[in-house]
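Missing here is one protein chain; the remaining ones are kept as they sit in the complex.
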Amino acid sequence: MDEKTLRNIIEEVMKEFGAGSGGGTATAVMTAPSVSSASGTLKISEAAPAERGTNPREVVIALAPGFGGRMTSTITGVDHGEVLREVCAGIEEQGLTYRFIRVFRTADVGFIAHEAAKLSGSGIGIGIQSRGTTVIHQKDLPPLSNLELFSQAPLIDLETFRAIGENAAKYAKSESPSPVPVRNDQMARPRYQAIAALWHIKETQLCDPNKKTATLRVEYR
Amino acid sequence: MKSKRFEALDARPVNKDGFVTEWPEVGLIAMNGPNDPQPSIRIQNGKVVELDGKSRDEFDMIDTFIADYGIKLDNAEAVNAMDSLELARKLVDINVPRAEVVKLTTAMTPAKICEVIGKMTVLEMMMSVTKMRARKSPANQAHVTNLKDNPVQIAADAAEASLRGFAELETTVGIARYAPFNAIALMVGAQVGRPGILTQCAVEEATELNLGMRGFTAYAETVSVYGTEPVFMDGDDTPWSKAFLASCYASRGLKMRFTSGTGSEVQMGYAEGKSMLYLEARCLYITKAAGSQGIQNGSVSCVGVPAAVPGGIRAILAENLIATALDLECASSNDQTFTHSDLRRVARSLMQFVPGTDFICSGYSATPNYDNMFAGSNWDADDYDDWIIIQRDLKVDGGLVPVLEEDVTRVRNKAAKVIQAVFRELGLTEISDEEVEAATYARGSQDMPNRNVVEDIKAAEDLLKRGLTGVDIVKALAKSGFEDVATSVYGMLRQRVAGDYLHTSAILTDKFEVISAVNQPNDYNGPQTGYQISDEKWEQLKTIRQAISPENV
Partner (left out) sequence: MESEELIRQIMDEVMKNLAKDQVSFAKKPAGANGSAGSVSAANYPLGEKMPEKIKSATGKVLSDFSVDKVISGQLTAEDFRIAPETLELQAQVAESVGRDTLARNMRRAAELIKVPDDELLQVYNSLRPYRSTKAELYGIADGLESKYGCTVNAAFIREAADVYEKRGRLKAD
């Protein structure tokens, strides 16, 4: 990707953000219609800079720079809109609320999830990369540790995303859930690793080390 | 119309692998990249003022660290001015001793060593690895993990792996909070199989150090370093924090090696347009600069990236060679799946198997790959007989020995019983007789009953809070009547007081004698020198259960 293409992407993204920004705050986003039952195509817009929440019954979901923006589906083609529906449904089932943020400083899923946890009123956050790699994090753990890590993106299906939402909510309620069963496919690497690298290179090209984490408005149109 | 020949070819396993074309601008190129710097070094008043085309004011963190600590400066300008082809010849030449080569390589810059190695074929690199490996005798390492983090299975698999000849065992977790259980089960199981096996538990850096301090592990390996500054940051460290961590391990009498590998920078999205091998060379000079005795390298978990580009497997051998040439212990990967093709995976491993490295695999999966929590190894438990027979075919010591089924079930059963007793004595969760029985005969976790994961995790966290250490395990073993295993675990703890195994390429015999590059340096200088398979060893390697002898016909 050359500089010009990158510039175009950034301009486009900025325009998108401009169109959707209605000065939303954390509360405004939470009163938006439920993501799990929304229909239509995912539309994500950037609102105010993210702040630390005080609601102990919330889970913060942090998205990598490209998720639901420049990239629209995971490495195996699962639609990003569907991913968020399932995660949110899992959280709602447990009677908790959620809030979305986007991290720009890094595309590393450990740091993204840790940022979510640090800003979450419950101290529990979820980080999701565009390719699908996901982490459930807790604010007091080191950034590259985790409560649960789903490192093999090609193996994470919608059912797993729902279970991830559920478990994150349970941790937020100070329960000790059984971790979502880990999947392992030793042939995922030969098939996907080089492609996953291309994916990640594109995501890191969307990073901005100086840009503060933002609250997101997540809609389906 | 479709060619039937191509139809058949398309259906071959190799065509399930992912391949990509080179993309040098983002670093998707194995070695000799068009944007790699030209080698250069300028020294003023004993200080490097220019390194590989950058002046000191342009240095990033990594350049600074390498320039200040990583290169032997006395001779650096002269060595870097030498013809790279002549230097490449010295690396291969059996008449140039290892010690002389080390004086040259440790004075080179990262770009220089890449230029030198870039002149060699894989055959020449293999010759050179035979000479440059630090320890005289090769060895091997195994992964011992499972999908359920089942500690009984870990103990049994560790015992079997030790019996089969691995010198080091490594575990990791599916669920991070299981780490203390996995570490303890691995250590105890390993000592049942063969006293003196070194064990480690690969988890987040600070947690890994904590497990070592408590005496649940003997060494650490996943101390990762990276070749560009942004990737180092995403790895949540700096050269200084990693060097400090290296000293923390040594201060507790724990063996430690760094980890790096080609492809990690491009995989993490910040290769700065440099080739994979050049960035890996930077990692190796950081490793040297930090004072780590060794490295695990050979692309490791990023192998799918170099394996997808032209010359990638050659670059992996090249990085192993650079590690040995810098006088570092080299645990040479061969530990991650990278292909669907059995032919490709053997061809890739012969590069280290034939010349021999300090640990040919780092590691070989001691379980079927479905249980390998490093996302699958290039070799697994189902390949044990293949590995042993390839050793026998080529008369190569690849670190494993043939074993009998009755011996394997015996040590597995004992390890399971021992971990059952340890858990009981330490007030951890219960291990049932049914689990002991299952672990004795299991192939993998599909043959194991499920455990109460929530209770296990609570007990594992509680164990840390209670401040349990290796000493408590020795006592628990003795109290439950396993004095022999107590003595072996004690033998491991004793090592950390003397610190002999902190030296390059150290492993332990079954009598807890240290073998390292200090007392057993590689002295290869042509046929019939260096490591030779003894008659006794050859007898052992020859004797496989499958062979039919004339008396039986």
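To keep things simple, chains are lettered A and B as they appear, and every chain counts its residues starting from 1.
Simple rule for what comes next: contacts are C-beta pairs under 8 Å (C-beta built on N, C-alpha and C of every residue); 3 or more make two chains touch, one makes a residue touch a chain.
These figures come from a predicted structure and were not determined experimentally.
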Touch partners, limited to displayed chains, of the chain removed from view: B
Among B:M126, B:L169 or B:L502, residue touching the chain not depicted: B:L502
Listed residues B:N15, B:T121 or B:S241, member touching the removed chain: B:S241
Touching residue (missing chain; options B:S40, B:N75 or B:T487): B:T487
Missing-chain contacts mapped onto chain B: 47, 56-57, 60-61, 64, 68-70, 72, 99, 102, 205-206, 209-210, 213-215, 229, 232-233, 236-238, 240-241, 243-253, 288-293, 327, 469-472, 474-475, 478, 483, 486-487, 490, 493-500, 502-504, 513-514, 516-519, 521
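Rule of thumb we're sticking to: only the chains that are shown with their structure count from here on.
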Where chain A and chain B are represented by their mean Cα positions, the distance between them in whole Å: 33
Residue ranges of chain B touching chain A (in the complex, touch as defined): 16-20, 26, 28, 147, 174-177, 203-207, 233-236, 263, 266-270, 301-305, 307-309, 336-340, 369-373, 375-377, 453-454, 457-458
Chain A residues touching chain B - in the complex, by the definition given at the top: 1, 106-108, 110-111, 142-149, 151-152, 176-179, 182, 184-198, 200-201, 203-205
